[in-house]
Every structure is written in C-alpha cells, then in structure tokens.
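Complex shown without one protein chain; remaining protein chains in place.
Entry: subunit A
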Amino acid sequence: MAFQILLNFLLAVTWMFFESSMELSTFIVGYLLGALVIFFMRRFFSSRFYVYRLFSIIKLMLIFLRELLLSNLAVLKVVLSPKLDIQPGIFAMETRLTSDWEVTLLANLITLTPGTLVVDVSSDNKILYVHAMDIEDAEEAIEDIRSSFEKAIMEVSR
C-alpha cells in the first residue's frame, strides 16, 4: 500500500514536470491521472489497488461510528430505567486476527463501544477477555457485532 501511494506521488510529480507547472491544481490532476494509470496496471503489483483499502478503512470508520451511537443509546436506556435489571459478566472471545496492530485495533474498538470492555488479552494474542455489561440478552448479538468489526479489520489488512 505504502509503495503504491509513493508511486502515485512520484507520478504526480512527473506530471508536474511534463506540464512545467508547479501549481497545486496540476499536482492534483497528476495525482488523479496517476491513480488511473496505477489502476490500469494494478495486476502487476503484489497487493491490491490501494484505493480499495482506503475505502475499507472509511467503511470501518463508519461501522465504528454507527456502533458507538447505537451502544451509547443502549447504555442510556439501562441508566435511565428505574430497575437495575442487568447481568454483568466476562466472556472469552477468540479472534482470528494475527498481527499486533489488528488485535490492538479490535480491542480498542470493543472498549470504545460502551457496554463492553476488554479486560485482558491472552499471551498468545488469540483470546480476548471481554467484560459485558449485560451478558444475558447480548452475548449472541455481541458476537455478531464482533464479527462485523473483525471482518472489517480483516478487509483493511488483507
């Protein structure tokens, strides 16, 4: 990914020299045309066309914002309800993610969405111990959300 961005940058600079214009607009046009050329030649690279990965990063951000909003509302409901009818608990969740930054990102996303909190990560980075505010009605649903986060992260790193 980094290599393709660097190449796109260099192609934009090449374009500025061809046009003999050192303006920002020339650079932007050159960058867009360079992206077009890299897209045309995308199968000569070992990794995917980097703009796809950019899109999956944006998708991950949108998923995060949606989950943040929804689970904050869920917490609000629990806080405002007159009876404290919740069942907290800790469950183990196995993850398929391997590299350090992926596990860190997943743990942070789980922690930042209220209702769940990552307590510990096993020493081989395979199991996350998650504290859930209300485990009774949520365990299945939370697993679903996890897989949506995990899937989105996998799409970014693939």
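Everything below uses one rule, namely that a residue touches a chain if its C-beta (ideal position, glycine included) is under 8 Å from a C-beta of that chain, and two chains touch if they have at least 3 such contacts; residues count from 1.
We adopt the following convention: contacts and distances are computed from a predicted model.
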Hidden chain of the complex, named as in its UniProt record, picked from "Glutamate synthase (NADPH/NADH) small chain", "Light-independent protochlorophyllide reductase subunit N", "Protocatechuate 3,4-dioxygenase subunit beta" or "Na(+)/H(+) antiporter subunit B": "Na(+)/H(+) antiporter subunit B"
Given A:Leu6, A:Met22, A:Val37 or A:Ile90, the one touching the chain that is not displayed: A:Val37
Touching residues (missing chain, whole complex) on subunit A: 7, 11, 14-15, 18-19, 23-25, 28-30, 33-34, 36-38, 40-41, 43-44
